[in-house]
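There's a structure below that I have some questions on.
Note that one protein chain is taken out, while the other chains of the complex remain in position.
Naming follows writing order (A and B), and every chain is counted from residue 1.
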Amino acid sequence: MANATYDVVIVGAGIVGAACANEFARRDMRVAVVDREVVGSGATGAGMGHIVVMDDSEAQFALTRYSQKLWQVLRNELSADVEYDQCGTIWVAADEEEMGEVTRKHDFYGDRGVATEILDAKRLKQSEPNLRDGLQGGLFVPEDAVLYPPCAARFLMHRAEQHGAKVILGASVSTLGQRRVLLSDGLQLTADIIVNAAGAWSAELTPGIDVKKRKGHLVITDRYPGFLRHQLVELGYLKSAHSVATDSVAFNVQPRRTGQILIGSSRQFGAEHKEADQAMIVRMLQRAQEYMPCVGQLSAIRMWTGFRAATPDKLPLIGPWPGDKSVFLATGHEGLGITTSLATARILVDQITGTKPEIPIEPYLPSRASKEHAHV
Amino acid sequence: MSDQVSLTVNGASISVPSGATVAVAVALAGQPCRTSVTGEPRGPLCGMGICFECRVTINGIPHRRSCQSPCEQGMEVTSET
Partner (left out) sequence: MPQSFDILVIGGGPAGIAAAIRAAESGANTGIVDDNAALGGQIWRRARTESVAEPAAEWHQRLQTTNVSVLCGTRVFDQPEPGLLLAERHNDILQLAYQKLVLATGARERFLPFPGWTLPNVMGAGGLQAMVKAGLPIRDKRVIVAGTGPLLLAVAAYLRSHGAEIPIICEQASWGKLARFGLTLLADRQKTTQARQLKRDLAGVPFAANAWPVAAHGHTAVQSLTIMRNGRSEEIACDYVASGFHLVPNTELAALLGCQIRGGFVHVDHLQRTSLPNVFCAGEPTSIGGLELSLIEGEIAGLAASDRVPEAQRLVADRKKWARFARRLDRTFSLRNELRGLASPDTIVCRCEDVPHSRLREHGSWRAAKLHTRCGMGPCQGRICGPATEFLFRWSPDSVRPPVFPVRVSSLSAERTGQPEHTKHEEANR
């Protein structure tokens, strides 16, 4: 392989990189994607794979909803191995206080055109018979979906390749910037636009961006068709996911199309080693069994860890990096990269091609992070 | 007949020598252990608990390796689909 010039070089072949590659390539730009491993091998391969609307902030809602609609448009074109399944999410309320949160969410989503349904204790139990008795109820979000992320990333990358994109795998990037991407084997790629979509490793390539690794653990079971019907998330999730300072676990289970159950979730800052942390696994699985005791009897076939790319304000970085005119960021998606990948790609390409975006993009611009930085 | 153990495989009664494994009982009953992900009938392959092809449901508990499970009186065994 020789040095080459492209319009766009994307670093990272996760779902965000793949979505960006597809979006650029279908507008007839010459695109190359570089990854040190294979397509979907980072957080994409390690994560759960949900297409969900979220309401942490208006900006988060806008991005997740926009992207969910893009997935719904794409849905019928996806290959079977993407396993897109609109199973819906149920936010599970354990007590009266969390039931209050159910009502608040119901109103929030309703005001913004997303239909949801409040479930009382009886309806909750009917919807998911394996949940323990005594839970208060929940909020059913019927448009939420799950998919198998590595194949989703591969699908998008295939599309990009059909539009002429070049995918260079097994090549690690030593530096990027100043219209150049230098690979560790000495090869140099030149482009006016360089997209850092390296997820949890993006800060190593663009020093100065505030993206930290947030480690997660997951366990997957053998196949138990019918055991679980919806994605289930405890409402305490919000509280624990928000706490940046401490390690946390939350009840979050997801049915795969295969009948397998994915059991999560955990969040840790400052853990750099990829080996599973016994104490976190124990806490996470005990939490799952508090909500769903019979999960304990299922056969677990694998557990693994992954690193989310986390930002301080829990919003991704999408757009030009103020430190270098040729560098654009598409990173910092934390646990929502699968959901927001398609919208991320749209917003980024809109900015570069001067197209009017469908949602306000200011909350995601990398420049806001540097501003925040100024008064920290 | 203390040397025989009676159990059911997919609802049909079968008697096997005591000490026989569930995999043997399923084979004697002429049943596959499981149906694969794409719908193929499957039976034991490795015979030593490694391949998981001989998984069956025993007394309501799914995914038990039949080659590692001795038959017990009154056991209910079903093939997995």
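Here are some notes:
Quick note on the criterion: a contact is a pair of C-beta atoms (placed from the backbone, for glycine too) under 8 Å apart; a residue touches a chain by one contact, two chains touch by 3 or more.
Source: prediction; values computed, not measured.
For the chain missing from the display, the contacting residue among A:Lys105, A:Arg154 or A:Arg346 is A:Arg154, taking the whole complex into account. Touching residues on chain A toward the chain that is not drawn are 37-41, 45, 81, 150-151, 154, 169-170, 219, 221-222, 258, 263, 273, 275-279, 281-282, 284-286, 288-289, 295-304. Seen across the whole complex, the unshown chain contacts chain B at 16-21, 23-24, 27-28, 32, 36-38, 40-53, 55, 63, 67-68, 70.
In the analysis below, only the chains that are shown with their structure count from here on.
Per-chain Cα centroids separate chain A from chain B by 42 Å. Here chain A touches chain B in the complex through residues 222-224, 258, 297, 299, going by the rule given at the top.
Within the complex formed with chain A, the chain B residues making contact are 37, 61-63.
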